[in-house]
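Following: one structure in structure tokens, then a few remarks.
Here the complex is missing a single protein chain, while all its other protein chains stay put.
Labels for the chains are A and B, by order of writing; each one numbers its residues from 1.
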Amino acid sequence: MIALAASIAALVALAAVPLFLTDYGLGLMIGMAGYVTLASAWALFSGQTRYISLATVAFYGIGAYTVAVLNETIAYPLVLACAGLVGAGLALVVGLSTLRLSGIYFVIFTFGLAELVRQLITWYEVNVTGTLGRYIFLDITAREIYWQLLALGTFTIGLTAWILRHRLGLALKVIGDDETVAAHAGIDLARTKLIAFTLSATIITLCGAISSPRWTYVEPIIVFNPNVSFLAVIMALLGGANRLWGPAAGAVPLFLLFEWLSVNFPDTYPIILGLMFIAVVFLLPDGVLGGLARLRQRGKAAA
Amino acid sequence: MSILEIHEATRIFGGLTAVNKVSFAMEAGEILGLLGPNGSGKTTLLNLLSGALAPSAGRIVIGRRDMTGRKPNIIARQGVARTFQLVRILPSLTLEENVIVSAVFGRNRHDKEAARRIARAALRDAGLEGMETCSAGDLTYLDQKRLELARALAAEPDILLMDEWLAGLNPTELHEAVALVRALSGRGMTIIMVEHIMEAVRALCPRSIVMNAGTLIADGPTANVLNDRHVVAAYLGEADDA
Partner (left out) sequence: MVGRPCGNAAVRAFASGPRPLGVPMPNTQAKRDPIMTIIILGLVLGGTYALLALGLTIQYGIARIMNLAYGEMTLVAAFVLVFVFRLTGLPPLVSILLVAPAAYGVGWLLYTVMMRPLVARAGTQGKLEVDSILATFGLLFVIQGLLLLVFGSDFTSVSFLEQGVEILGVSVAVNRLVALAICAAAGGGLAIVLARTRWGLVMRAAALTPASAPLVGIDVNRVARQAFALGTALAAVGGTSVAMYQTFSATDGVVFTMKALVIVIMGGVGNVAGALVAGFGLGLIETFVATVIDPGLTLAATFALFLAVLLWRPEGLFGRRA
């Protein structure tokens, strides 16, 4: 009960923050809310099942691109709904073709997916519509974007909490440990993985759609930036990908760090990023939260 | 009425026929010993029964329903549970969670409270009482085997497949384990045991079948089967076995 009250108070405080911030500060808050959402949504599927998806930006970019295509034709809520549907549809196609098989096929497929989608959209725009760039003219303020992202992030973490307490969460955890056991215990592997992957991908697509008005000009090179996939994974891993608050705990500090790095070390930024990633994989296999939990346990055992 | 019927089940890997037209049937409550030298196709046959592998040919009927080529989760819901030759536990879950899984997703799809009750009872049956909150990754090999059995029991199966579950036990433990299997059978469970420990097979299984090179070479009362000329030849062919 206390935890719930504290969460609601924290949410209200977070919602009130933009009323006191400069544009720059608001930009940072938007970035943080966006990456907390992306990392949490990524972990909703990949953190539990250990099926590493490298396709975050494929869905994120599709969300943004859907808005760019539709923003002048239909109402904004409908645009978001369309983006969600497109993301879910692609997730179903990817999931149905790869999730029945061993995990490695899924990784390989997602590894190239963003590049594929980017090339296909570029080809379509150049050869069929004859334009490459598109403009987004939406009457949405930065604050509204922040609030939407905050709502989506809250929804993502809430949904993860709900899933972890129910059958689906247990099924995902068992799949992450041993698929053969999972199947023999009566878990429908393909269906379970497909549901979680589609939920995760839909949230990521919506995140891209909601963030897109921050760009006024959109083209495939901009919205399919592979760093987004990379960041979502490293943030979730740093915090602890199989824990409810892990991805959020990784996203906030890393976002601020990367923001600072990209301003101060624009040239060496990708190298630092890669080295940090390797360091996380080697030094914190369970994430910071997992490491803390182990320390606590050891402390208890010693006491 | 047979609870399990296998008609000419066959499984081919590349050019190798691991299971070749095996047929037999079981009545509810039977304990069957599945014997044979290493590599004779016993585990492959269990894999066909549990759905881990689909048969290349033949039919498998469980509880009067045709389960040929169905996925393991479907077969599990039809009331089949198993243990694995190489123990498979869920290392990042607690013991209780390990066992709850099959109560939650098994044939009866229990809700959380009922599943927990069943899981605790299964852990008790398997001799792991009081360890519910331990992490499964920290268990000794023997306790891992117990945990596997508990997980199979929590599925409340009609048919239990045990793949060399008794291997590696010391004499005292073997004694306890034999008593446990007998008790399970007393509850009406149908059991197939792949086993190399003949003492246990003799004590537990009124009936045995023997495989050699993928083919069923004997089926009958255990004492007769073990004295069968073909069976003796099959085992003597593999001197370091049995």
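As a convention for this text, contacts are C-beta pairs under 8 Å (C-beta built on N, C-alpha and C of every residue); 3 or more make two chains touch, one makes a residue touch a chain.
Given the structure is predicted, the values throughout are model-derived calculations rather than measurements.
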item	value
Residue of A:76, A:111 or A:245 touching the missing chain in the full complex	A:111
Of A:103, A:253 or A:290, the residue in touch with the unshown chain	A:103
For subunit A, the residues touching the chain missing from this view	27, 30-31, 33-35, 38, 50, 52, 54, 97-98, 101-105, 107-109, 111-112, 115-116, 118-120, 122-123, 126-127, 145, 149, 207, 211-215, 217, 220-222, 224-228, 230-231, 233-234, 237, 255, 258-259, 262, 266-278, 281-282, 285
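Keep in mind that, in the parts below, only the chains that are shown with their structure count from here on.
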item	value
Rounded Å distance between subunit A and subunit B, as computed from the means of their C-alpha atoms	42
Parts of subunit B lying in touch with subunit A, wherever the complex brings them together	50-52, 71-73, 76-77, 81-82, 84, 88-93, 97, 100-102, 104-107, 151, 155
Footprint of subunit B on subunit A - complex, ascending	167, 170-171, 173-174, 176-178, 180-189, 242
